[in-house]
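The structure that follows is given in the form of C-alpha coordinates.
One protein chain omitted, others in place.
The letters A, B, C, D and E name the chains in turn, as written, and every chain counts its residues from 1.
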Amino acid sequence: MAANTDLPPGVDKEQVFGMLAMEMEYKVELFNRLAMACFNKCVDKRYKEPELTMGENSCIDRCVSKYFLVNGIIGQMLSAGQRPM
Amino acid sequence: MAANTDLPPGVDKEQVFGMLAMEMEYKVELFNRLAMACFNKCVDKRYKEPELTMGENSCIDRCVSKYFLVNGIIGQMLSAGQRPM
Amino acid sequence: MAANTDLPPGVDKEQVFGMLAMEMEYKVELFNRLAMACFNKCVDKRYKEPELTMGENSCIDRCVSKYFLVNGIIGQMLSAGQRPM
Amino acid sequence: IEQLQVRDSMRMYNSVVERCFNDCVDNFTRKSLQKQEETCVMRCAEKFLKHSMRVGLRFAELNNLAATPDQSN
Amino acid sequence: IEQLQVRDSMRMYNSVVERCFNDCVDNFTRKSLQKQEETCVMRCAEKFLKHSMRVGLRFAELNNLAATPDQSN
Partner (left out) sequence: IEQLQVRDSMRMYNSVVERCFNDCVDNFTRKSLQKQEETCVMRCAEKFLKHSMRVGLRFAELNNLAATPDQSN
(Lines give C-alpha, C1' and ligand atoms only; values in the text may rest on other atoms or scores of the structure.)
Protein backbone atom coordinates (compact mmCIF):
# COMPACT_ATOMS: atom_id res chain seq x y z
CA MET A 1 0.00 0.00 0.00
CA ALA A 2 2.71 2.44 1.08
CA ALA A 3 4.86 4.23 -1.50
CA ASN A 4 8.11 2.40 -2.13
CA THR A 5 10.92 4.91 -1.91
CA ASP A 6 13.82 2.47 -1.52
CA LEU A 7 14.24 0.64 -4.81
CA PRO A 8 16.49 -2.36 -5.44
CA PRO A 9 19.81 -1.44 -7.15
CA GLY A 10 20.02 -2.05 -10.90
CA VAL A 11 16.53 -0.75 -11.61
CA ASP A 12 16.80 1.84 -14.35
CA LYS A 13 15.19 5.27 -14.52
CA GLU A 14 12.46 4.41 -16.96
CA GLN A 15 11.25 1.53 -14.83
CA VAL A 16 11.20 3.80 -11.78
CA PHE A 17 9.17 6.33 -13.72
CA GLY A 18 6.76 3.60 -14.87
CA MET A 19 6.32 2.39 -11.30
CA LEU A 20 5.68 5.89 -10.00
CA ALA A 21 3.11 6.46 -12.74
CA MET A 22 1.38 3.19 -11.77
CA GLU A 23 1.46 4.12 -8.09
CA MET A 24 -0.09 7.47 -8.92
CA GLU A 25 -2.74 5.90 -11.13
CA TYR A 26 -3.55 3.48 -8.33
CA LYS A 27 -3.97 6.32 -5.82
CA VAL A 28 -6.14 8.33 -8.18
CA GLU A 29 -8.44 5.38 -8.73
CA LEU A 30 -8.54 4.63 -5.00
CA PHE A 31 -9.43 8.26 -4.34
CA ASN A 32 -12.17 8.34 -6.98
CA ARG A 33 -13.84 5.16 -5.79
CA LEU A 34 -13.57 6.21 -2.15
CA ALA A 35 -15.01 9.65 -2.87
CA MET A 36 -17.92 8.14 -4.79
CA ALA A 37 -18.62 5.58 -2.05
CA CYS A 38 -18.59 8.19 0.72
CA PHE A 39 -20.74 10.61 -1.27
CA ASN A 40 -23.31 7.84 -1.68
CA LYS A 41 -23.16 6.80 1.97
CA CYS A 42 -23.05 10.25 3.59
CA VAL A 43 -24.61 13.02 1.50
CA ASP A 44 -28.34 13.72 1.40
CA LYS A 45 -29.38 13.63 -2.27
CA ARG A 46 -32.24 16.09 -1.91
CA TYR A 47 -29.75 18.97 -1.91
CA LYS A 48 -31.76 21.30 0.32
CA GLU A 49 -28.74 23.57 0.78
CA PRO A 50 -25.34 24.07 -0.83
CA GLU A 51 -23.40 23.43 2.40
CA LEU A 52 -22.47 20.09 3.91
CA THR A 53 -24.16 19.69 7.30
CA MET A 54 -22.20 18.84 10.45
CA GLY A 55 -23.60 15.33 10.33
CA GLU A 56 -22.50 14.90 6.73
CA ASN A 57 -19.03 16.20 7.53
CA SER A 58 -18.43 13.81 10.38
CA CYS A 59 -19.89 10.94 8.36
CA ILE A 60 -17.39 11.76 5.58
CA ASP A 61 -14.43 11.75 7.98
CA ARG A 62 -15.39 8.37 9.41
CA CYS A 63 -16.17 7.01 5.98
CA VAL A 64 -12.70 7.87 4.65
CA SER A 65 -11.14 6.28 7.73
CA LYS A 66 -13.17 3.09 7.34
CA TYR A 67 -12.44 2.87 3.64
CA PHE A 68 -8.70 2.97 4.39
CA LEU A 69 -9.16 0.23 6.99
CA VAL A 70 -11.01 -1.99 4.50
CA ASN A 71 -8.28 -1.28 1.95
CA GLY A 72 -5.66 -2.36 4.49
CA ILE A 73 -7.45 -5.57 5.51
CA ILE A 74 -7.87 -6.71 1.93
CA GLY A 75 -4.30 -5.72 1.10
CA GLN A 76 -3.02 -7.88 3.98
CA MET A 77 -5.25 -10.79 2.94
CA LEU A 78 -3.87 -10.70 -0.57
CA SER A 79 -0.23 -10.42 0.42
CA ALA A 80 -0.67 -13.18 3.06
CA GLY A 81 -1.40 -15.73 0.36
CA GLN A 82 -5.12 -15.26 -0.10
CA ARG A 83 -6.28 -17.77 2.52
CA PRO A 84 -6.95 -15.82 5.72
CA MET A 85 -9.84 -17.83 7.12
CA MET B 1 -16.42 24.20 -22.55
CA ALA B 2 -16.05 25.40 -26.14
CA ALA B 3 -13.12 24.23 -28.25
CA ASN B 4 -10.20 26.61 -28.02
CA THR B 5 -9.07 27.43 -31.53
CA ASP B 6 -7.00 30.52 -30.79
CA LEU B 7 -3.88 29.42 -28.94
CA PRO B 8 -1.35 31.70 -27.29
CA PRO B 9 1.79 32.24 -29.43
CA GLY B 10 4.84 30.17 -28.49
CA VAL B 11 2.90 26.98 -27.86
CA ASP B 12 4.56 24.18 -29.81
CA LYS B 13 2.96 21.54 -31.98
CA GLU B 14 3.20 18.66 -29.57
CA GLN B 15 1.42 20.63 -26.87
CA VAL B 16 -1.34 21.52 -29.31
CA PHE B 17 -1.70 17.88 -30.24
CA GLY B 18 -1.85 16.89 -26.56
CA MET B 19 -4.51 19.52 -25.91
CA LEU B 20 -6.59 18.36 -28.85
CA ALA B 21 -6.33 14.75 -27.68
CA MET B 22 -7.49 15.84 -24.21
CA GLU B 23 -10.36 17.83 -25.67
CA MET B 24 -11.41 14.80 -27.69
CA GLU B 25 -11.15 12.50 -24.70
CA TYR B 26 -13.26 14.94 -22.72
CA LYS B 27 -15.97 15.01 -25.42
CA VAL B 28 -16.01 11.22 -25.72
CA GLU B 29 -16.47 10.85 -21.98
CA LEU B 30 -19.15 13.55 -21.94
CA PHE B 31 -20.96 11.76 -24.76
CA ASN B 32 -20.77 8.35 -23.07
CA ARG B 33 -22.06 9.59 -19.74
CA LEU B 34 -24.81 11.63 -21.40
CA ALA B 35 -25.89 8.67 -23.58
CA MET B 36 -26.04 6.38 -20.55
CA ALA B 37 -27.98 8.93 -18.49
CA CYS B 38 -30.55 9.53 -21.24
CA PHE B 39 -30.96 5.82 -21.96
CA ASN B 40 -31.73 5.28 -18.28
CA LYS B 41 -34.13 8.22 -18.09
CA CYS B 42 -35.96 7.72 -21.40
CA VAL B 43 -35.95 4.15 -22.67
CA ASP B 44 -38.41 1.50 -21.48
CA LYS B 45 -36.34 -1.47 -20.27
CA ARG B 46 -38.95 -4.10 -21.09
CA TYR B 47 -37.95 -3.94 -24.75
CA LYS B 48 -41.35 -4.78 -26.19
CA GLU B 49 -40.23 -3.72 -29.66
CA PRO B 50 -36.95 -2.96 -31.43
CA GLU B 51 -37.97 0.61 -32.37
CA LEU B 52 -37.81 3.72 -30.21
CA THR B 53 -41.33 5.07 -29.65
CA MET B 54 -42.24 8.69 -30.41
CA GLY B 55 -42.33 9.39 -26.69
CA GLU B 56 -38.87 7.93 -26.23
CA ASN B 57 -37.49 9.94 -29.13
CA SER B 58 -38.75 13.27 -27.86
CA CYS B 59 -37.60 12.40 -24.34
CA ILE B 60 -34.11 11.73 -25.74
CA ASP B 61 -33.99 15.09 -27.56
CA ARG B 62 -34.99 17.00 -24.43
CA CYS B 63 -32.67 14.92 -22.30
CA VAL B 64 -29.63 15.77 -24.45
CA SER B 65 -30.60 19.45 -24.36
CA LYS B 66 -30.97 19.45 -20.57
CA TYR B 67 -27.71 17.59 -20.08
CA PHE B 68 -25.91 20.29 -22.07
CA LEU B 69 -27.56 22.98 -19.95
CA VAL B 70 -26.46 21.27 -16.73
CA ASN B 71 -22.96 20.95 -18.18
CA GLY B 72 -22.96 24.67 -18.93
CA ILE B 73 -24.21 25.74 -15.50
CA ILE B 74 -21.59 23.70 -13.69
CA GLY B 75 -18.88 24.89 -16.07
CA GLN B 76 -19.78 28.50 -15.33
CA MET B 77 -19.85 27.85 -11.58
CA LEU B 78 -16.36 26.36 -11.70
CA SER B 79 -14.85 29.10 -13.82
CA ALA B 80 -16.53 31.77 -11.69
CA GLY B 81 -14.44 30.79 -8.68
CA GLN B 82 -16.57 28.04 -7.20
CA ARG B 83 -18.71 30.19 -4.93
CA PRO B 84 -21.88 30.93 -6.85
CA MET B 85 -24.37 31.03 -3.99
CA MET C 1 -15.09 -11.74 -31.89
CA ALA C 2 -12.43 -14.39 -32.49
CA ALA C 3 -8.75 -13.48 -32.51
CA ASN C 4 -7.49 -12.73 -35.99
CA THR C 5 -4.29 -14.65 -36.56
CA ASP C 6 -4.12 -14.41 -40.35
CA LEU C 7 -3.34 -10.82 -41.26
CA PRO C 8 -3.46 -9.32 -44.74
CA PRO C 9 -0.01 -8.94 -46.36
CA GLY C 10 1.54 -5.49 -46.25
CA VAL C 11 0.53 -4.81 -42.64
CA ASP C 12 3.61 -3.72 -40.73
CA LYS C 13 4.77 -4.85 -37.31
CA GLU C 14 3.69 -1.79 -35.39
CA GLN C 15 0.15 -2.05 -36.69
CA VAL C 16 0.05 -5.73 -35.70
CA PHE C 17 1.22 -4.84 -32.23
CA GLY C 18 -1.39 -2.10 -31.98
CA MET C 19 -4.11 -4.50 -33.05
CA LEU C 20 -3.01 -7.12 -30.54
CA ALA C 21 -2.98 -4.53 -27.76
CA MET C 22 -6.53 -3.48 -28.77
CA GLU C 23 -7.68 -7.11 -28.85
CA MET C 24 -6.23 -7.64 -25.39
CA GLU C 25 -7.82 -4.47 -24.05
CA TYR C 26 -11.13 -5.61 -25.49
CA LYS C 27 -10.87 -9.01 -23.79
CA VAL C 28 -9.91 -7.47 -20.46
CA GLU C 29 -12.90 -5.17 -20.57
CA LEU C 30 -15.19 -8.01 -21.62
CA PHE C 31 -13.90 -10.09 -18.73
CA ASN C 32 -14.33 -7.30 -16.19
CA ARG C 33 -17.89 -6.51 -17.21
CA LEU C 34 -18.82 -10.19 -17.38
CA ALA C 35 -17.30 -10.88 -13.95
CA MET C 36 -19.17 -7.95 -12.43
CA ALA C 37 -22.46 -8.97 -14.05
CA CYS C 38 -22.18 -12.57 -12.86
CA PHE C 39 -21.15 -11.56 -9.35
CA ASN C 40 -24.27 -9.39 -9.16
CA LYS C 41 -26.54 -12.08 -10.58
CA CYS C 42 -25.15 -15.10 -8.71
CA VAL C 43 -23.47 -14.28 -5.40
CA ASP C 44 -25.38 -13.75 -2.16
CA LYS C 45 -24.34 -10.34 -0.79
CA ARG C 46 -24.88 -11.23 2.86
CA TYR C 47 -21.53 -13.03 2.88
CA LYS C 48 -22.47 -15.64 5.48
CA GLU C 49 -19.40 -17.70 4.63
CA PRO C 50 -16.16 -17.23 2.73
CA GLU C 51 -16.82 -20.10 0.30
CA LEU C 52 -18.97 -20.04 -2.83
CA THR C 53 -21.90 -22.45 -2.42
CA MET C 54 -22.65 -25.18 -4.98
CA GLY C 55 -25.62 -23.16 -6.18
CA GLU C 56 -23.47 -20.08 -6.65
CA ASN C 57 -20.84 -22.07 -8.53
CA SER C 58 -23.26 -23.55 -11.03
CA CYS C 59 -24.97 -20.18 -11.44
CA ILE C 60 -21.57 -18.66 -12.28
CA ASP C 61 -20.83 -21.33 -14.91
CA ARG C 62 -24.17 -20.79 -16.63
CA CYS C 63 -23.85 -17.04 -16.33
CA VAL C 64 -20.49 -17.00 -18.11
CA SER C 65 -21.92 -19.23 -20.83
CA LYS C 66 -24.96 -17.01 -21.33
CA TYR C 67 -22.86 -13.85 -21.37
CA PHE C 68 -20.79 -15.30 -24.21
CA LEU C 69 -23.97 -16.17 -26.10
CA VAL C 70 -25.31 -12.63 -25.74
CA ASN C 71 -21.93 -11.32 -26.84
CA GLY C 72 -22.12 -13.53 -29.94
CA ILE C 73 -25.69 -12.56 -30.85
CA ILE C 74 -24.95 -8.85 -30.65
CA GLY C 75 -21.67 -9.32 -32.54
CA GLN C 76 -23.54 -11.04 -35.38
CA MET C 77 -26.23 -8.36 -35.43
CA LEU C 78 -23.62 -5.64 -35.77
CA SER C 79 -21.61 -7.33 -38.48
CA ALA C 80 -24.81 -8.21 -40.38
CA GLY C 81 -25.49 -4.54 -41.04
CA GLN C 82 -27.36 -3.59 -37.88
CA ARG C 83 -30.87 -4.38 -39.10
CA PRO C 84 -31.65 -7.93 -37.95
CA MET C 85 -35.40 -7.63 -37.38
CA ILE D 1 -6.51 9.03 -33.53
CA GLU D 2 -7.75 6.01 -35.48
CA GLN D 3 -6.90 3.78 -32.53
CA LEU D 4 -9.00 6.01 -30.28
CA GLN D 5 -11.98 5.40 -32.54
CA VAL D 6 -11.43 1.63 -32.52
CA ARG D 7 -11.22 1.76 -28.74
CA ASP D 8 -14.43 3.76 -28.49
CA SER D 9 -16.37 1.33 -30.67
CA MET D 10 -15.00 -1.59 -28.63
CA ARG D 11 -16.13 0.06 -25.45
CA MET D 12 -19.50 0.84 -26.90
CA TYR D 13 -19.84 -2.77 -28.04
CA ASN D 14 -18.91 -4.05 -24.59
CA SER D 15 -21.40 -1.72 -22.98
CA VAL D 16 -24.32 -2.79 -25.20
CA VAL D 17 -23.59 -6.40 -24.34
CA GLU D 18 -23.40 -5.64 -20.62
CA ARG D 19 -26.57 -3.57 -20.64
CA CYS D 20 -28.65 -6.08 -22.63
CA PHE D 21 -27.35 -9.05 -20.66
CA ASN D 22 -28.24 -7.33 -17.39
CA ASP D 23 -31.68 -6.27 -18.56
CA CYS D 24 -32.68 -9.49 -20.35
CA VAL D 25 -31.04 -12.48 -18.65
CA ASP D 26 -32.09 -13.48 -15.15
CA ASN D 27 -32.60 -17.21 -15.21
CA PHE D 28 -29.59 -19.41 -14.55
CA THR D 29 -31.14 -22.86 -14.43
CA ARG D 30 -29.72 -23.65 -17.88
CA LYS D 31 -26.61 -22.62 -19.75
CA SER D 32 -28.30 -21.84 -23.06
CA LEU D 33 -30.43 -18.77 -23.81
CA GLN D 34 -34.18 -19.16 -23.83
CA LYS D 35 -36.14 -17.89 -26.82
CA GLN D 36 -37.59 -14.86 -25.03
CA GLU D 37 -34.19 -13.91 -23.64
CA GLU D 38 -32.80 -13.96 -27.17
CA THR D 39 -35.63 -11.78 -28.48
CA CYS D 40 -35.17 -9.36 -25.60
CA VAL D 41 -31.41 -9.11 -26.27
CA MET D 42 -31.93 -8.36 -29.96
CA ARG D 43 -34.54 -5.67 -29.31
CA CYS D 44 -32.43 -4.19 -26.56
CA ALA D 45 -29.36 -3.96 -28.83
CA GLU D 46 -31.46 -2.42 -31.63
CA LYS D 47 -32.89 0.17 -29.28
CA PHE D 48 -29.54 0.91 -27.75
CA LEU D 49 -27.95 1.53 -31.15
CA LYS D 50 -30.81 3.68 -32.37
CA HIS D 51 -30.62 5.62 -29.13
CA SER D 52 -26.88 6.14 -29.57
CA MET D 53 -27.35 7.40 -33.10
CA ARG D 54 -30.05 9.86 -32.07
CA VAL D 55 -28.00 11.11 -29.13
CA GLY D 56 -25.02 11.43 -31.48
CA LEU D 57 -26.99 13.67 -33.85
CA ARG D 58 -28.32 15.93 -31.09
CA PHE D 59 -24.91 16.03 -29.45
CA ALA D 60 -23.25 17.14 -32.67
CA GLU D 61 -25.83 19.89 -33.18
CA LEU D 62 -25.46 21.31 -29.70
CA ASN D 63 -21.71 20.87 -29.76
CA ASN D 64 -21.45 22.90 -32.96
CA LEU D 65 -23.64 25.60 -31.46
CA ALA D 66 -21.35 25.77 -28.42
CA ALA D 67 -18.23 25.94 -30.60
CA THR D 68 -19.57 29.00 -32.47
CA PRO D 69 -21.15 31.16 -29.75
CA ASP D 70 -20.77 34.35 -31.80
CA GLN D 71 -22.83 34.03 -34.99
CA SER D 72 -22.30 37.66 -36.04
CA ASN D 73 -18.82 36.96 -37.49
CA ILE E 1 2.30 14.18 -15.28
CA GLU E 2 0.64 17.51 -15.98
CA GLN E 3 -1.56 15.84 -18.57
CA LEU E 4 -2.63 13.28 -15.96
CA GLN E 5 -3.83 16.12 -13.75
CA VAL E 6 -5.75 17.74 -16.59
CA ARG E 7 -7.33 14.37 -17.33
CA ASP E 8 -8.31 13.88 -13.69
CA SER E 9 -9.97 17.25 -13.45
CA MET E 10 -11.82 16.59 -16.71
CA ARG E 11 -13.07 13.30 -15.36
CA MET E 12 -14.05 14.87 -12.11
CA TYR E 13 -15.91 17.60 -13.99
CA ASN E 14 -17.74 15.03 -16.11
CA SER E 15 -18.68 13.06 -13.03
CA VAL E 16 -20.14 16.07 -11.17
CA VAL E 17 -22.26 16.85 -14.21
CA GLU E 18 -23.44 13.25 -14.52
CA ARG E 19 -24.23 12.95 -10.82
CA CYS E 20 -26.12 16.25 -10.55
CA PHE E 21 -28.02 15.65 -13.78
CA ASN E 22 -29.11 12.22 -12.58
CA ASP E 23 -30.11 13.43 -9.13
CA CYS E 24 -31.83 16.68 -10.16
CA VAL E 25 -33.41 16.27 -13.60
CA ASP E 26 -36.33 13.93 -14.08
CA ASN E 27 -38.87 15.82 -16.11
CA PHE E 28 -38.62 15.67 -19.88
CA THR E 29 -41.74 17.50 -20.98
CA ARG E 30 -39.67 20.54 -21.96
CA LYS E 31 -36.16 21.03 -23.25
CA SER E 32 -35.19 23.88 -20.94
CA LEU E 33 -34.35 23.53 -17.24
CA GLN E 34 -36.96 24.50 -14.69
CA LYS E 35 -36.03 26.88 -11.89
CA GLN E 36 -35.98 24.22 -9.18
CA GLU E 37 -33.89 21.89 -11.34
CA GLU E 38 -31.35 24.67 -11.78
CA THR E 39 -31.23 25.36 -8.04
CA CYS E 40 -30.85 21.66 -7.33
CA VAL E 41 -27.99 21.35 -9.83
CA MET E 42 -26.11 24.29 -8.31
CA ARG E 43 -26.46 23.03 -4.76
CA CYS E 44 -25.52 19.53 -5.84
CA ALA E 45 -22.35 20.76 -7.56
CA GLU E 46 -21.43 22.89 -4.52
CA LYS E 47 -21.89 19.94 -2.19
CA PHE E 48 -20.01 17.61 -4.47
CA LEU E 49 -17.02 19.93 -4.65
CA LYS E 50 -16.99 20.55 -0.92
CA HIS E 51 -17.24 16.83 -0.37
CA SER E 52 -14.32 16.20 -2.74
CA MET E 53 -12.19 18.77 -0.95
CA ARG E 54 -12.90 17.28 2.45
CA VAL E 55 -12.25 13.75 1.24
CA GLY E 56 -9.03 15.02 -0.36
CA LEU E 57 -7.82 16.44 2.97
CA ARG E 58 -8.60 13.28 4.94
CA PHE E 59 -7.15 11.12 2.19
CA ALA E 60 -3.89 13.06 2.23
CA GLU E 61 -3.62 12.76 6.02
CA LEU E 62 -4.18 9.00 6.06
CA ASN E 63 -2.02 8.51 3.00
CA ASN E 64 0.89 10.32 4.67
CA LEU E 65 0.43 8.23 7.81
CA ALA E 66 0.61 5.08 5.70
CA ALA E 67 3.70 6.29 3.85
CA THR E 68 5.63 6.89 7.10
CA PRO E 69 4.76 3.93 9.34
CA ASP E 70 7.94 4.37 11.39
CA GLN E 71 7.89 7.79 13.07
CA SER E 72 11.01 7.15 15.18
CA ASN E 73 13.39 8.01 12.32
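One rule holds for everything that comes next: a residue touches a chain if its C-beta (ideal position, glycine included) is under 8 Å from a C-beta of that chain, and two chains touch if they have at least 3 such contacts.
Values in this document were obtained by computation on a predicted structure and should not be read as measured data.
Asks: List the shown chains that the missing chain touches in the full complex.
Replies: When the entire complex is considered, the left-out chain reaches A, C.
Asks: Tell me where the left-out chain touches subunit C, residue by residue.
Replies: On the side of subunit C, residues 1-3, 21, 24-25, 27-28, 31-32, 34-36, 38-39, 42-43, 45, 47-52, 56-57, 60-61, 64-65, 68 touch the unshown chain.
Asks: With the missing chain put back, which residues of subunit A would touch it? List them for me.
Replies: Given the touch definition above, subunit A has residues 18, 22, 25-26, 29-30, 33-34, 37, 40-42, 58-59, 61-63, 65-67, 69-71, 73-75, 77-78, 82, 84-85 touching the missing chain.
The criterion applied here is as follows: only the chains that are shown with their structure count from here on.
Asks: What are the mutual neighbours of subunit C and subunit D in this structure?
Replies: none
Asks: Minimal path length between subunit A and subunit C through chains that touch?
Replies: Steps on the shortest route: 4.
Asks: Fit subunit A to subunit B on CA atoms, both being copies of the same sequence, and give the resulting rotation angle in degrees, nearest 5.
Replies: 120
Asks: Pick out the pair in A-E, B-D or B-E whose interface repeats that of C-D, meaning over half of the contact pairs match by residue number.
Replies: B-E
Asks: Find the geometric centre of each of subunit C and subunit E from their Cα atoms only, then give the gap between the two centres in Å, rounded to an integer.
Replies: So the centre of subunit C lies 32 Å away from the centre of subunit E.
Asks: Which integer distance in Å separates the CA centroid of subunit A from that of subunit E?
Replies: Those two chain centres are 15 Å apart.
Asks: Could you check subunit E for residues that touch two or more other chains and list them?
Replies: Residues 11, 15, 24, 42-43, 46 of subunit E each touch two or more of the other chains.
Asks: Hey, what residues on subunit B touch two or more of the other chains?
Replies: Where subunit B meets two or more other chains at a single residue, that happens at 25, 34, 42, 50, 61, 65, 85.
Asks: So what shape is it, when you link every pair of chains that touch: line, ring, star, complete or other?
Replies: Contact pattern: an open line, chains touching in sequence.
Asks: Every pair of chains that touch: which are they?
Replies: Chain-chain contacts present: A-E, B-D, B-E, C-D.
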